[in-house]
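A short worksheet on the structure shown next.
Missing here: one protein chain of the complex. Every other protein chain is in place.
Moving on to chain A:
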């Protein structure tokens, strides 16, 4: 099997699974219980939090464990909106965000919030001057993703953070789900207030993730109850999942340091090979894009057909992001980049992991060429 859909989800690391099972079996106590079973679970949770803080270079008390990217984004956006709405009801985000950001914003519209969706250029990149122009007296939050989940474009987070440091009343949220352990991001240097990370994109388990919440920032809770996670997210902690998440973060971080050059090489190799095929238009920008995502269109070809044809060869890629691929036709991200309907309706995404090998990429290129040649006789 050649699995090239790692931006949809990754295969859990066996070490992560082992930890999950050990914790679920032996440390099942409720961290809030007073007895020693509770104490052990609490200690494990504390160590996990410390390790997560260490990896992100933030204080452990600034980590809120969640169920993943969608909850993290919802908690950041609605949590800020509901807690600070008396200051203003304007939110700025971009037109290429993940649905969990866009739909959270759309939901807030019903409560009287005004949302600005910033345009992007043909690379899918937002411009800092557009952020600046969109700011009003009523703006309370700017939410921008670090790495685009469809085409891999890296947004100028550091510059936006710099700009926002002149506006102390505006909070800055970054969806870092596709960027963690692939494109470095420093919370302090980029002046980020809230940052979402998901476990299952980095070989952790589904249902795990975290939200970084800078010290002193008040969020309206979306789950009231026993006051866990610093009163921001009540509910008995998912200790096995959290341990798995933090372990996955450590392993991914180690691999970033040792293997990131290899991943970049694979991406450049793949892009170069694809660019030689006259049927293919590459959508991932040459510069300032993540090392693991390559997105391209094959105008005139139905992407589902290509995907299923490759699947017969045991190769797995995807159309647009898994979360939006149920909505028909063209990709909103590609449309926002100003691509033609033909291009936007025929997008394919290859997303690699540190496990991807040069052999797999070669095999994919060969099979893709064969598939396109074969299909062109039918469709082209």
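The criterion applied here is as follows: a contact is a pair of C-beta atoms (placed from the backbone, for glycine too) under 8 Å apart; a residue touches a chain by one contact, two chains touch by 3 or more; residues count from 1.
Convention: contacts and distances are computed from a predicted model.
Assign the chain not included in the display its UniProt protein name, restricting the answer to "Probable tRNA sulfurtransferase", "Solute:Na+ symporter, SSS family", "Phosphate ABC transporter ATP-binding protein" or "GntR family transcriptional regulator".
Looking only at the record, the undisplayed chain corresponds to "Probable tRNA sulfurtransferase".
Per the definition of touch given earlier, which of A:19, A:228, A:297 or A:319 contacts the omitted chain?
Only one listed residue reaches the unshown chain, and that is A:19.
Which one touches the absent chain: A:61, A:165, A:275 or A:357?
Considering the complete complex, A:61 is the one touching the chain left out.
For the chain that's not shown, point to the residue among A:101, A:142, A:243 or A:298 touching it.
A:243
In terms of residues, what is the contact footprint of the unshown chain on chain A?
Residues of chain A in touch with the missing chain: 19, 22-23, 34, 36, 39-40, 42-44, 47-48, 51, 60-61, 243, 246-247, 250, 254, 257.
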